[in-house]
Structure formats: structure tokens, C-alpha cells
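Before anything else, here's the structure in question.
Every protein chain except one is present and positioned as in the full complex.
Moving on, here comes chain A:
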Amino acid sequence: MATSDAAVAPAPVGGARWRYRLRLALREPTTVIAVLMAALFAYLIVVPILSILSDAATVQFGDERRTAGETGSFTAYYLYRAFASPVAHDLFWEPLLNTLKVAFGAIAISLSVGGVLAWLIARTDMFGRRWFATALIVPYMLPAWTFALAWTTLFKNRTVGGQPGWFEAIGLSPPDWLAYGQVPITIILALHYTPFVILLFGSALRRFDSQLEDSARILGAPGRVVALQIILPLMRPALLSAVLLIFAKCLGEFGVPYVLGLPVKFDVLATSLYRSIGSRQTGVAGVLAGAIMLIGVLAIMIDAHLAREARRFVTVGSKGAMNRLSRLKSWRWPASGFAAAVFIVSVGMPLLTLALSTVMHQPGSFAWSNFTLDYWIGRDLPTVAMRTGILLSPDLWQAALNTLSIVGIASVCSGILGVLTGYVVVRTTIRPLAIFLRQVTFMPYLVPGIAFAAAYLSLFAVQRGPIPGLYGTTLILILALMADQMPYASRAGISAMMQLGKDPEEAAQIVGAGWFRRMTSIVIPIQKGSLVTGILLPFISGIKGLSLFVILAVPATDVLTTFSLRLVDYNYTQAANAVVLIIAGLAYGGTVLAQRLTRTNLAEGLGN
């Protein structure tokens, strides 16, 4: 809206001008809804983050003597403790170094493996490329620590107690570096994020116009020059974007380092934060969460900056794009073999290992007598707890019910709020409000899940004003999950509304439809598809999510992921693996269902 009209206005009618503006703003409920939503998101997103950041700089209850200050007064003690004290090495620097080692290792592996696969799938005549295009994405539909559990099932050695891994059981004792710590964590994260590269790099390759390549060839450029001087520079934005996204994801990854790093004290930032919370070092937790956020924000800002740069490459995806396939000739079979090998390592083996482990008494023994269905449906098992098969355990069903209700409610809410955000952002006449809503709903994206959960804990653990302490309730999980999903939900809503444009709604307005009528008859029916996607995709990622729940859930509010983690902690390997398989099945089934319902490609929306 114009703000310059005061300048052109004849002086005596200033009041009328304000009335005019007010009338325009209140003519439709859009602005009122926008204000309400801005307040809601400020409370659910901004306040928790501010709360944990302030925890980092104020004296926490119980620390008065150490910090020599009153509870609540300012202190630099926690910053000192995390960054400069004798324990800083263990609290921050070592985990930071480990995080970076793991992240960059995972990036290097997934780029080289994923890059080749993306090219094979998008631009060659490899056998079965359509099948691989879907099959190789499967690792991303499964929770990352599915692979971590599969890994321990195979490689666990005597360093820690409980059931040994298969190799240990048949007498081949795997060394610690292979069983735990950096190597397995890197490999697993790489396998998990390779689909990311395949999706991002693959779609850029698909959109790449063969004519650009042909033009260079016609001018006499050999294949190497074409690849290095034409294709690679144009692909760079997609590659960098994949790199930064993987980095941001690794930063917040909790489950894998928790399962594989703990036995050898290999801490990353996420696990260090978890320990700080576990040992009630709230102030240090605030510092660590702040550090994780800061690194996350930096990564995303670099990505956004590069994306802006990349806009120069407008030719990619131009209208006349032609996609010609390279003929592999005698390399067709080896290429397919490579893809098949990656599939076996990243999907086949882990799932098979997990599945087998749940029906075997002793690990690694393939005698017929060793197989049993007891861990699924048995009764009166000779264990301390978990005396029935997992499917007969009421705990599982309680966790499943919790998962469905918590994740379900959160997804429905965030889906609806996402569409509403899209609507008000695109429609409101008050631009600062639109900008605020757009940015505030995007904020959780910058904050890795574990730090966000810590922020929620910091704000909602105790009673504040009229809001009672929410720790231990399902509500805190729903709210946290909802807020955590808002970046995807609001982006989906905004882009859907942008795509729809103003015209269909204005056409209805012209023929006399008021706001409410336009919402129910025009906007919502047209946006039905994006609403369904906006609910289903968060639902799927919520089902396999762990880092939010691990901090906020208590046994009564266990969801499937935290339940299986508890089983891991108590060394009920078979039961834990069975639960993880159930989660993997749900996540996979949900993705396929979402794809069917919305007729979209798996590739889209998997950024969650």
C-alpha cells in the first residue's frame, strides 16, 4: 500500500485518509488472520529460540555458586565453559571437529556415488534406469538410524555388552574403528543422503538442454571439454545446493551418532547437546544449541547466496529443453551392476539384516533351529521385561497410537496453517506482515531439530505466566513438531498460492463473492491437492523423526522412534529392530501413498 499519499494529500482530510486505510485493511479478514498467525508463530517459533539463547547467558537455577551470580542474572560463565574452560574440548571443540569430519566425509562419498548415479539415471540408457530412479531413493524414506541399527547388528563387537554382532558371533571380531565411531557414521550418513544428490543433481541434469551440449560439440569441442566447461559450470548450483543441504542435515543428525558413537565416546554436536540436557546443564545446552543454530544459519545463508548467484543460469530448464540420452554401449551392464550394488548396500542388506535379526535367537547363526517368530508374536519369553513378542506388547501399540495421534494432529495443523500462511502472505496488503510471516515460518529450517527441541524444553518445561509447564505432555510434542514442520508447510502453501495467482479469486470477487465465499468455493477447492501434500509429507517425516522426540518425549508419550531407541538402550536388539522395521514400513508406505494420492513424483517434497 502506498505510504506516500500523505504527501499528495490535501491537508484538512488527514483523518479521512486514515479511515480509508483502515477500511481497506479491515474490509477483508485477511489482515486480521495474518496478525493472529504472526502472534502464534512468534510464540511458537521465535520465543523458544530466544528463550534458549537467553539460557546461554543467564545464571541457571543451581549454578549460583559456580557463576557467583543470582539466578537469572547475566553471566558469561556458560560461554566460557563451552568454549574456553578445560572441559570445552570435550563439550564443544571435539564434537564440532567430529561433526565436521562426519559431514564432509558423508558429503564427499554421497557426491561421488550420487553424482554418478544421477547421471546414469538421468542421461544414459542404463538398464532398468526407471526402476533405479525410484529404488535408489528408498534410503531417504527410511529413518537414518535404521542403517545404524543394521550396522550394529552386523558389526557390534565385545567393546559393549549385549548381543554381539553377526561377525563377532562367527568369530571374526570387527575392530572398534569399523564397528563404531567416525567410519560407520560417515558411511551411513553418506548412504542416507545419496538420494538427495540423485534427486537434486538428477533433476538439474534432466532439465539441462542437450542443445547447449550439441552447440559445443558442433564447434568441435571434445567430450572432456564439454563436460568440464559446459555441463559442470551449469550444474554447479545444484551440486552446491546438495552439499549445503546435506551439511545442514548432518549437523542436526542425532540417531546415528547416538547409536554408533556412544560406545567409543565419539560425540558430535547433537549428542553433546543431548548429554548436556541429560545432565541438566541448561546453560551449556543453550550455548551448544546456539552454536548449532549459528552454523545452520551460516550454511543456509551461503546456500541462499549461491542460489541467487545461480539465477544467472536462466538457460537451464528453458522451454526448448531437449534431453538426449548417452549410449553406454558395452558399459550398460557394468553401469547397472554399479547401481544394483549401491541398492543392495543401501537398501537390501540393511533391511534384510534387520529383518533376519528379528527372527533369530543367536546372531550370525543360520541353523534352522535358530529361527523363531517369538520376537514378533511369542509369549512368556525368558527376559526381564518385554516378555511377549513385539506385536503383542501393549507398549508398541501405545507408541504407535501416540505416533499417529501426535504426528497426525501436528501434520494436519501445520498443513492447514501452511495453506493459510500462503494465503495471507500472498494476499495481505500490509507488506511487513507478509515478510514477517514468510520469515518466521522459515526460521525452524535454520535450526536443527535437536536444538529446536532444546529450545522448546527451555521455554515450556516450567510454568510461565498463564501457560502451565508442558514437559511430559503430548501437547509439547505436537506444538514442537508443528512448528518444526512450518518451513515446509508454509513454503508449499506460499508457492501454491503464488502459482494460483490472484486472478481466479478476483474473478469471483468481481461477480460478487465475499471473502468467506471465495475461500470455501474457490481457494480451498483449488488448493485441495496442495493441502493433502502439505499434511502427508510432514506426516511421513514426522513418523521417522527422532531428534525432536528424543528430548521432549517421556515414557508415557513415547512414539515409535523413541520407543525403539529405549529398546536399543536396554539391549532388546530384536525388538528394537522390529520396531524400526515397522517405522520404515510406515514411512515407505506413506510416501508411496502420498505419491499415489497427489500424483506427484517422489522426487518432489522429499526435501523434508
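We take it that contacts are C-beta pairs under 8 Å (C-beta built on N, C-alpha and C of every residue); 3 or more make two chains touch, one makes a residue touch a chain; residues count from 1.
Definition applied: contacts and distances are computed from a predicted model.
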| item | value |
| --- | --- |
| Among "ATP synthase subunit a", "Two-component system OmpR family response regulator", "DsrE/DsrF/DrsH-like family protein" or "ABC transporter ATP-binding protein", UniProt-listed name of the chain not shown | "ABC transporter ATP-binding protein" |
| Contact partner of the left-out chain, one of A:A122, A:I522 or A:L565 | A:I522 |
| Listed residues A:P504, A:P555 or A:G589, member touching the removed chain | A:P504 |
| Missing-partner contacts on chain A, residue numbers | 1-5, 8-10, 13, 15-20, 23-24, 27, 431, 501, 503-504, 506-514, 517, 521-522, 525-526, 528 |
